[in-house]
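Notes follow once the structure below has been shown.
Excluded from the complex is one protein chain; the other protein chains are retained at their positions.
Here the chain labels run A, B and C in written order, and each chain numbers its own residues starting at 1.
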């Protein structure tokens, strides 16, 4: 069955939003799990997210092999996506990014944790994966399945893992969710950076994080998605709502 | 009596200005007290402020019930507005926002206070309301009148209250005033964050704050409103002036 | 003799540039000395610099009285300009601004001084004038000649004075010069704020500052002016060059 044009457009939009919000620059990428083919995923050819068009999107097999490259060069780090989809049946979308607010936490021992309700989705106990621990001095890139599986193992069942001196990976149930959590991960990092200069921080409690996650509906993502579409100059494609009422 | 189109446009503009100035993102909202119906207020349906049109504006009863929902989903936190209007006859407009410069002060013990004359309107002794104090582990949202009244009690007769791990509420005599104080609250937070890195801060004295408030005229709000309208791409609707001469 | 249209346009442009570069927001103003009438100056009516048109420009007598108000409301703080022109025959243009990077230095004891050659024009030994020292608890505004002369005395023969909890005043030989020094004062403040977090700072030496000032030509201002005109959407009006060759 061919991929729906709606999903294609949503993946293009996800790229453009991440670029507009400064989460990705020329690098970083976002994928969505193939709706039909087990373990396959859709991801752009190697191109800056701001420039991506529908024709750039490619399908990849679980091991990162392009299904129909048609002359297009894939991202060298596409393996990140395949490894996460392989390890996590609950995950339907993955972002890899180099957010300039998040990286400082990957290169120090300061622990990133939710300080605000909108950021609860990043979870507690965010791990920092260091390519050097197991692979020694490399160019830090995740360019094969072995390295990618090591990263996915560090991620475990969490929504976010940092990558030392590199960036992070964000995994979730939908494109809207991973875009949302990537942007609020960046915001949380900014808030925490500012707050650390002011004194001791009161983080969200575990109970609060659980309560936010329990009551979050897709409507929260929709409201943000419409806003980000407008900022990115993309048409907003309304989604049927699910879950409890709008919040915040 | 129907609401004047001028007030409707002003409320749309208030939303757009707060979005343009970065005080709100996809979340946060601004309301105005209903000019005729006691305790009622006007507030958008649940939508990002940047996207709001006149048709999104709804009327709410004091308890947060929509007067004529017409299929529109209200903000889950509209109760904040109702509780403040109920407790404060002097208040005619309310903003709830998650300004990224203000939140760090809500999650630390650093006290936010005016450091510059334009920011005097935020007042001294700004309280931080913590939902956890009385309600324990929640999703931090103010989704009923009981919680909203607790927040309104913390606000007391002040223009601003912070909300721990969440944002703030700004209450005032007009839309122009609450927008002005929301933006200058954000600026004050930025100034204070920078100044704290430089050494001990000289805050405005109580006498200075009182002097600014005593001599502030609506002209100050008008000058800023025209500027913010231009930046937000909104038509500036001139208001007849009141009070002493322009200042600053 | 009527004011040349070129000078009028330059003053409008100066306003727009300062707004575009974030040196002024809704408040702050820039004036130019009247080319013919002794002690008189040109300054906009009370309006946000971003919105100013040629028709907003007014002429003021040395004591701040408008020459031909024609129903226009003047800035309450126009006296700053009159007092500086009165005290400083070398000054032909004045900016008053609330730059958010500069204010932190006005409310702490951290001394702002040139850290980079382009910022040498702000001078060493920048004083901070505090309205409270002589006038006690006020609204901090300079709304009469007595206060303005006190500020001008603190400025002395320097290019810059800070105003505690308020902003600063920048005085110079031309509109291009005061706009240049206002923008580079802001940049110097940003550089110094960042550098202070890194360790002890090497400031420009007195000899270096003197050398920069001795060799600075109007060409330096021209190159920047063209750039800022483009960013502000204003037509660049080429000026005949004077002094030594371009630098930097």
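Miscellaneous remarks
Rule of thumb we're sticking to: a residue touches a chain if its C-beta (ideal position, glycine included) is under 8 Å from a C-beta of that chain, and two chains touch if they have at least 3 such contacts.
Treat the numbers as computed from the prediction; the structure is a model and nothing was measured.
When the full complex is examined, the chain removed from view is found to touch A, C.
Looking at C:32, C:102 or C:118, the residue that reaches the missing chain in the full complex is C:118.
In the complete complex, the residue from C:137, C:150 or C:190 that touches the missing chain is C:190.
The chain not shown here touches chain A at positions 25-27, 46-48, 50-51, 73-77, 98, 100-101, 103-105, 107-110, 132, 136-141, 143, 164-167, 193, 196-197.
Residues of chain C that touch the chain left out of view are 115-118, 120, 187, 190-191, 194-195, 197-208, 210-212, 214-216, 219, 223-224, 226-228, 230-231, 241, 245-248.
Definition applied: only the chains that are shown with their structure count from here on.
Averaging Cα coordinates per chain and for the whole protein, the chain whose average falls nearest the overall one is B.
Mean C-alpha positions place chain B and chain C at a centre distance of 33 Å.
With centres set at the average Cα position, the gap from chain A to chain C is 46 Å. Chain contacts: chain B has residues 197 touching two or more partner chains.
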